[in-house]
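Heads up, the thing below is written out as structure tokens.
Missing here: one protein chain of the complex. Every other protein chain is in place.
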Amino acid sequence: MKLHINKQVLIGLISVLLGLIAGAILMAFTGNNPFMGFTYLFRGGLMNVGRIGDTLSTATTLILTGLSVAFAFRTGLFNIGASGQMLFGGLCATAVGLSLDAPRAVVLLVAIAAAFVGGGLWALVPGLLKARFNVHEVVSTIMMNWIAYWTIYYTIPSFFKGAYDTESRAISKAASLRAPWLTELFNDSSINLGLFLALLAVVLIAVILNRTVLGFELKAAGYNRFSAEYAGMKVNRNIVLSMVISGALAGLAGATFYIGYANTMKIGVLPSYGFDGIAVALLGANSPYGVLVSAIFFGILHSGKGFMNAMTSIPPEIGDTIIATIIYFAATSVLIEKAIDSIRKKFKKEGN
Amino acid sequence: NGQQGDSGAAAPALKVGMVTDSGTIDDKSFNQGTWEGILEAEKDFGVTTKYLKPVGETEADYLKEIGNLYDAGFTTIVTPGFKFEAAIFAAQDKWPEANFVILDGTPHSADYSEFRAEKNVVSIFFSEHESGFLAGYAAALQIKEGEMGFIGGMEIPAVQKFNWGFQQGVAYANKNNGTNIKLNAENIIYQGTFTDVAAGQQLAAQMYDKGVDAIFAAAGGVGVGVINEAKSRVKTGEKVWVIGVDVNQYPDGVYEGNKSVVITSAMKRIDVAAYDMVKAVLDGTFPGGETLIFDAKNNGVGIPAENPNLDASVEAEVAKVFAKLQDGSVVVAAEQGNLIK
Amino acid sequence: MWELIAKIFPYAVAATIPLLITSLGGLFSERSGVVNIGLEGLMVVGSFTSAYVISVLQPIMPEGAIWLGLLAAMIIGAIFSLLHAFASINLNANQVISGTAINMIAGALTVFIARTITGSGNIHITSGLTRFNVPLLSKIPVIGKLFFTQTYASTWLVLLILLGSWFLIYKTAFGLRLRACGEHPHAADAAGVNVYFIRYIGVMFSGAFAGLGGAVIIVTYSGEFNGSVAGLGFLALAALIFGQWKPLGILGATFFFGFASTLANVSQVIPAFKVIPGIILKVFPYVITLIALILFSKSSQAPKAAGEPFEHGKR
């Protein structure tokens, strides 16, 4: 029998394994039983429907930010600004949710559209700077993150002030992505309609990247802008478009977070989901379906670590350490790749 | 070590959990105070303790950690801060077997359409204005002549009440004790975060440069910057002070030997509140459904018992006024009125 | 106006220094050809190390503790940066991703350790550096008031390092090799320069300096490790580009950030500034950076080979 596993998948799995081993070492180092630790970590994420629901709702936002980063990656851009785009997208969705008085379906659709557009607009700036002036998007998206942070900081109390200066009014049930039937199905968890939005985005992005003329152009511009230009493609437009789509996905993530997972927008917080999205994308090998799987995995870690912490005396930072280690191993995958190759070779030799 | 709570006691001990607010456990404020109270209870009653830090500040984040505690057998759960109001509102129905204590807040639905505290929830409020009043009064008496400032963190009710009480305390000293302490409107500010240490330092520096002698910092991490700036100045011979908040911040202000820049602190006895509630659960007297007020009357607020930077005479004066607060002959307003900001 | 500037100047300088030294570290790394987006994490490592060392030593040796803390931060920062060096120099990893991993590991690991040691994520030091007026120099009109009053010893240390770095980069054989590795590693390789070695040195400089940057925060204005340096590492990276990869350029760029942020912070207590909406003051440095990047885009002095893996013998 011949076992044929995609190399990328194998590298991902090995990275995860190494990350978990690093976590185990740290647990043992602090005098805890790693086996118990992991048991509680995974039980915390999956033990019952309520927890599965929470895992999925965390994953929802991660899928979208991961998709945002992965899409940018595939088109040759490094979007480190998903956090800012998510904030601004979330602000747009919240604004709609708080001010539009219309049937639920309309409010939700408009809010989602607003988040999509908002995130896209926020990414438009780095996109234009990159295309027109060759300003590296890593720096410009970092700047845009802080600009978003302060924009939200001053906009919320000025226009959407809730009980306190530090947060917006709460989104009403009608304008929330949470659906009663879904909430009930998952035993009162934070799962929301955003999940379907995220799944839809995964499929759409996969189709765009792999099957369409648009994807062909965007990837070409990303891989080699000079040959794309040579072939008559509008490279600058494509760079801007890639960045905008990436930002729009992060904007959607904002909608799922601020009017789905949460119901108010708090100021003074730069959501970490944007940075986690980098990890998700990387572990998912920048493929939309890979992102889906790795986001769910991260979702489990994120929602399980609290339970682990409650059951044992293992600090929850272990979860972040595991994720960081996984990313480091994924980044240095050459090492793993070499190991795989040499092992495969050995097997081949022995097989013959 | 507070985390190692799982003691192997024979009888299934009460498990007391806490979910922290956005800051860390030793934030010199809410989290630290609450946790100290719980630890005190651990020492005295052998309860099992644990705190969890949520990943974010949303209702869902809080509920998740409360659920984690509950699923791990922690049936008494303390949550510090008004930010938990909506989460506790949901939690009281979701986990009716658990006892919840919310400090500085009262359970209500996210959109404020419904306020309801079930039999398993106790809300505790503090009279921060009284605390601020006492600290302001004490500092004014000690300094006698000069200027003071206030740096708040975010503009939330507890911080505002500290501010208003503080201003009244200073005014009271000026009026009744002949002190001459000025409060300039431009030196009464809310920095806007509880975390920006650098801004705290820089703001304090400006105020001290403008002649402010003492700053009341009710601002978490921003206050850390304020204290740092004061330390820097005192070490070079300047005479400046900080008034601490929430807990006795004297140790934080120590710059040399046991000399501190913290003249006194406007305390609220969060630790006592937490301790009392654990005790009440053990005694079977948990006042579920009630709202408790911790104020001067029940020694729930005040300045520290020992204030090395205050003269004995000053402490005596403060004690007198404290008694007046207790008997109601002096009343501190909890609203802005015509106070600054 | 003058009064105001003179007043906030020392604090603007204090806010500049951690950025400056970190950015300078980034300069060494990028000049050697390795992009280091992990500066933020390295600063966190530095601030953790110094806070821990100082908090342990201060009761025993009140004077020396701070300096040992700074030294320790540099050493541990340099050691930690080896993770990035190994990934990007030996394994040809994507340097941006490796740097991101550094940031994540630093954030999680330091808090993890801090919590294991102290029971909480914070480490507090009793006393930081004392400010002083430089004798004689502080009496010089104008300049004395701006530059020589209320200074920290660490400020002078960092400025000395800046000067030394300038000398090292432009006047010594090492500097020549360093710059060659960032521009055209194969040329350096063919000339017998050990590119891997130089790049390791470059990255370790960035680790040591970013570590020092994090530590300076602790001993000057913060006094407490809390698991984050609030994005200063990223800002240092921006300053590096804004300053066009030149020591004096980044001095200017970081001072701009330091001054702008201080101004924004203290504007609350300065009546003259109350008329300007807070949001404008807050986003000012970031917007200016974007504009500066546009202006510099035509004449970018970026090291040509920065970010590109080098393989011996390959072209």
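Here the chain labels run A, B and C in written order, and each chain numbers its own residues starting at 1.
By our rule, a contact is a pair of C-beta atoms (placed from the backbone, for glycine too) under 8 Å apart; a residue touches a chain by one contact, two chains touch by 3 or more.
The rule we apply is simple: contacts and distances are computed from a predicted model.
One chain of this complex is left out of the view, and of "Molybdopterin synthase catalytic subunit", "Simple sugar transport system ATP-binding protein", "Heme exporter protein B" or "Quinol oxidase subunit 1", the protein name its UniProt record gives is "Simple sugar transport system ATP-binding protein".
Taking the full assembly into account, the omitted chain touches A, C.
Here one chain is not drawn; of A:41, A:123 or A:220, the residue touching it is A:220. For subunit A, the residues touching the absent chain in the complete assembly are 211-214, 216-217, 219-220, 223-224, 226-233. Contact between subunit C and the unshown chain involves residues 171-173, 176-177, 179-180, 183-184, 186-193, 304, 312-313, 315.
Everything that follows uses one rule, which is that only the chains that are shown with their structure count from here on.
If you sketch which chains touch which, every chain touches every other chain without exception. By the count of C-beta pairs in contact, the leading chain pair is A-C.
Ranking every chain by how far its Cα centroid lies from the centroid of subunit A, the top place goes to B. One simple way to say how far apart two chains are is to compare their mean CA positions; for subunit A and subunit B this gives 37 Å.
The multi-chain contact residues of subunit A, meaning those touching 2 or more other chains, are 153, 315.
Multi-chain contact residues of subunit C, defined as those touching 2 or more other chains: 278.
Subunit B meets subunit A in the complex at residues 1, 3-6, 17, 50, 52-60, 63-65, 67-69, 71-72, 74, 82, 86, 90, 94, 110-112, 154-157, 192-193, 195. On the subunit C side of its complex with subunit A, the touching residues are 37, 83, 86-87, 91-94, 96-98, 100-105, 107-109, 111-112, 115-116, 231, 234, 237-238, 241, 277-279, 282-283, 286-287, 289-290, 293-294, 297-298, 300.
For subunit A in complex with subunit B, the residues that touch the partner chain are 44, 47, 50, 54, 57, 153, 163-166, 169-172, 188, 190, 261-264, 266, 268-269, 271-272, 302-303, 306-307, 309-311, 313, 315-316.
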